[in-house]
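First up is the structure itself, then whatever we jot down about it.
Every protein chain of the complex appears in place save one, which is left out.
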Amino acid sequence: MAGIVRTLAAAVIACAALALAGFVTPNWFVLVATLALSKGLVALGIVALMRGGLVSFGQGTFYCAGAYAAGMAMRSFGIGDAALLVALGAIAGLILGIIIAPLLAGYRGIFFATLTLALSMIVYGILNKTYSLGGSDGLNLHAPSFFGYHPARSQNASYALFLFTSLVTVIAAALCRIHFDSVRGLLSHAARDNEIRVEYLGASVRWINGINFVIAAVLGGVGGALSALSLGHIDPDFAFWTTSGEFVFLAILSGYVSVTAVFVAAILLELVRSYSSQYFPNTWQGALGVFLLLIILFLPGGLGSLALRLRPRGAKPARAPAENPNDRAP
Amino acid sequence: MTALLETIGLQKAFGAVIAASDISVAVQRGQTLGLIGNNGAGKTTFINIVTGHLKPDAGRVMLDGKDITGLAPRQVRRDGVSRSFQIPQVFTGLTLDQNLLLALAILRKEGMSSWQPARSDVRTAELDDLLGRFRLRPYREQTIAVLPGGVRKLVDVAMAVTHQPKLLLLDEPTSGVAVEEKFPLMDVIMRAIEGTETTVLFVEHDMDIVGRYADRVLAFSAGRIIADGEPAAVLSNEEVQRYVTGGAA
Partner (left out) sequence: MHDPEKWKPIFRKDQALYVQRTSVKLAAAILIDGVIDASWLFIVAVGLTLVFGVLNILNFAHGSLFSVGAYAAASAVGWYYGGDLGPPFLGYLLMLGAAVAVALILGPLLERGVLRFFYRRDEVVLVLVTYALFLILEDATKLIWGAESYYASEPYALLGNVSFFGLSYVGYDFALIGLAVVTGLLLWFSLNRTITGKIVLAVIHDREISRAMGVNVTRVFAFAFTLGIFLAALGGAFTAPKISVQPGIGVTVILLSFAVVVIGGLGSVEGAAIAALFVGFARAAAIHLVPWAELFIVYLVMALVLAFRPEGLFRRMSARKI
């Protein structure tokens, strides 16, 4: 129980810290952070899958599903409330995840990765040619309302969206943390370690991966809906492989030990991106590539493992199962 | 009384290699069986078929009257058949505590929790008892990766023994262990399951161990059972001596 209380306390503190940060930092940072947090959620889904040993190159599918669910709800049904839109995004992810999980949960390694990639590219292809959904131009969204509050000035609107996103993110992150620390969470880790043993103990690795897949799908949908509100625009690129690839990059960068690391990494990435696109527009992808290589080579556990090393021995051991130096991490 | 385990006419071939040929065995509750035979004789194939890892080409496996032929290993485990492995199959990245915790948690009637912290499961009486019986307490907080082979073997068996399996199959429990450690290891294992109702089958190459712990011995050769009976009788059997032990036991 102590672990849960600690997580919830951390969540409350994080919320307060974010609210304060959003208040004192300039507007451009608030905008960047909002988008970063939404994308971090999708990466968190990949982390959930990675704990079980799978890497999905196609989370864009659910990111896109969530975004379009929110977009269509706003345009076709006039729903403007952010909470409702995000809930719809989550549901879209959930439904899609439940349908697809049984098809993919039996695959591992490169096959799982390729199939998820193919899936997202199919979605991209279909959306590109579906003109009722905007085709390749996509759709525009207007600013959402928050439980009845319609922000007047754009500055208030961005802060309101930031607060809302922070709230959703912290709740999702806390729930994930609690799940990762639970027995089922430990089981995912074990499945990655030794599938045979898991089966011989009476559990089903397919089920474990399937559930992780659905979790990732829901997180993808939520992230997609939030991103849609943040950007004010959705288009098929949400399912393009480079988008999915960035989520994978984020997940690798942050590692699968610490949940906070995912969002720190996301904010870092967005900051670097906005700086780089201003001054080095042609080398963004290349820089990501170099960075990815360096991380895989020198910090295979991701940023989160750095945090573990910096912490004194014995403090906060509840964060993760024991890290094995021989651990084969992506 | 229905035999606990009955195999009827098991057949299994891998291409030209006959791993099991008309294996029909009945094992009663409470027996301790030793399975002997040289490499490739079919002992591990037998275990693999019984535990569901392999589907036999023909024949059936009955557990307490229920047909479990071809069921998946996790289903067979839930039905009460458990095994340990020649090379210990454990979670090397987790601590010993965590390994046993999972073994206990997976089959729990109430199911596993999606939110209760795993750490809180670690100080339970069940786990402590298991650690005690297998003399694993000193290692409990260590990651398996740093533990020696003999300890890993014990962990492997301890994980197989949770939730009182009806039938426990040990695949070469003392293999890879130094000669002077074989008896103590086997001793720990057999004492740990003493008092439970578990029926044990173990595969062994060391005839001293077989002689000491088995009530009954099955000798395999080229996929067939060539002898079945009390240890002394089987070990002095001429065919067994020719194909398995290679001389006086």
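Labels for the chains are A and B, by order of writing; each one numbers its residues from 1.
Operating definition for what follows: a residue touches a chain if its C-beta (ideal position, glycine included) is under 8 Å from a C-beta of that chain, and two chains touch if they have at least 3 such contacts.
All of these numbers come straight from a predicted model, not from anything done at the bench.
Every visible chain touched by the undisplayed chain in the complete complex is listed here: A.
Across A:Phe62, A:Phe180, A:Phe213 or A:Phe240, the residue that sits in touch with the chain not pictured is A:Phe240. Among the residues A:Ala113, A:Leu139, A:Leu229 or A:Leu303, only A:Ala113 touches the chain that is left out of the figure. From the options A:Ile4, A:Leu18, A:Ala36 or A:Val55, the residue with contact to the chain not on display is A:Val55. Contact residues of chain A toward the unshown chain are 55, 103, 106-111, 113-115, 117-119, 121-122, 125-126, 128-129, 136, 195, 199, 205-206, 236-237, 240-241, 245, 248, 252, 282-290, 292-293, 296-297, 300, 328-330.
In this section, only the chains that are shown with their structure count from here on.
Chain A and chain B have centres, each the mean of its CA atoms, that are 43 Å apart. Across the complex, chain A meets chain B through its residues 1-4, 178-179, 181-187, 189-190, 193-194, 196-197, 199-204, 318, 321-327.
Residues of chain B that touch chain A in their complex: 51, 72-74, 77-78, 82-83, 89-95, 98, 101-103, 105-107, 112-121, 143, 145, 159-160.
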